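My questions all concern the structure below.
For this depiction, one protein chain was excluded, whereas all remaining protein chains were kept in their positions.
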């Protein structure tokens, strides 16, 4: 079943959301495909260093970091430990934006939070590499959509995106940035401002931003994309609080 | 007070000079703002990995690495440990190029070396994030200037950029590159060619370039942007000379 990209004129932006790393050839190879197949569309690297294999963590970041982009933006999303296997590729339209990638849970949070949602399953790949579907399968679909082309996949129930065993908010660190700040899978809107979070055996209070606490003090705050983030003013939260990707935390009295 | 961007047609280039890291979402988020608000202007990442919080080091690099860019280039400059606090944002026009960023000293060296200099203070930010002014405050100003828009700030004395307690040349390592070369805050023009520098307890002579010394030998040289840099032919200066960002050095007989 074909579906007309109802944006009409296509996207004005393609956004990459991957674990490919800026190192090595992978991002460049994907960009080369997009440049050849959708030459007029700018490409932005939003995340290139998502934690390899951590689909659930990436799934928390996606809706938080995609929300600021305009309608019709096309997101190429790849965290894909199952590449080459049976997991299907999908196209998702959520609140006017488009997402393409492997369906291993990456779109679960997006789907749960979206107001308007549709989903198509991509046909089984033809004669392409078994290890680089980002380049050989998903990038051509992203280019086609961005140019205003049709979705060439079968419409499927959006329930296929769900992971019913995943909570609405994920109480662990999902990404540590270069400053040592620890982004979590919890929406700040889900935590009251006076809550003292318990992380790595330590109580951590909320602050509005870095300069509101003394240098060296740890705090949690609603980061610039609405997620709970642990930070230290003029220091590294990962070092001071001994946090890693995956470190769990809890509400007071929580388990 | 409004001021007409006297370049008339706006910039042909926006240059990013930040400590955001290529990791994570920050550079991509800034690029997305620029793409939306100044879609016709190319964006170059000059430095994305300035040493976090090291404003003085970055201030030494800025004039050295900006000098090769054409007039009207717009530099978005962010090393901003005080984000969200009271420190003001500024627009600087120096020798025909434009600079936008937080005024915590980052433009001090540029201001001291510039022939022609003007400065405007940005209004207090409105309802934006308290932790990501690079995206929410400075990028929109850069986009507006690059499009040929007016500076929407109050003209202020250029003395506000100064740090009178900072020397003209900073005798320490300010950046170590991926090859282990150590860029310093000293202009090569300020050091005679026959000077033997004292660094980490070792005397280091000048050479013209790598291939002029035997493999494994350390030397200092005037790097391709006019700064004193320590290097080792076919080796790593940071390892061989035990240098870190911040390692001080001195002239012979200096303290």
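Note that the chains take the letters A and B in the order they are written out, and that residue 1 is the start of every chain.
Quick note on the criterion: a contact is a pair of C-beta atoms (placed from the backbone, for glycine too) under 8 Å apart; a residue touches a chain by one contact, two chains touch by 3 or more.
This is a predicted model, so every value here is computed, not measured.
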Quick one: say which of B:35, B:131 or B:223 touches the chain that got left out.
B:223
Where the complex has a chain not shown, which of B:70, B:167 or B:216 is the residue touching it?
B:70
Determine and list the chain A residues touching the chain excluded from the picture.
19-29, 31-32, 35-36, 39, 49, 52-53, 81-86, 129-132, 135-136
Residues of chain B in contact with the chain not shown
12-13, 15, 22, 42, 44-49, 61, 65, 68-70, 175, 177-179, 208-212, 221, 223-225, 234
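In this section, only the chains that are shown with their structure count from here on.
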Using CA atom averages as chain centres, what separation in Å is found between chain A and chain B?
31
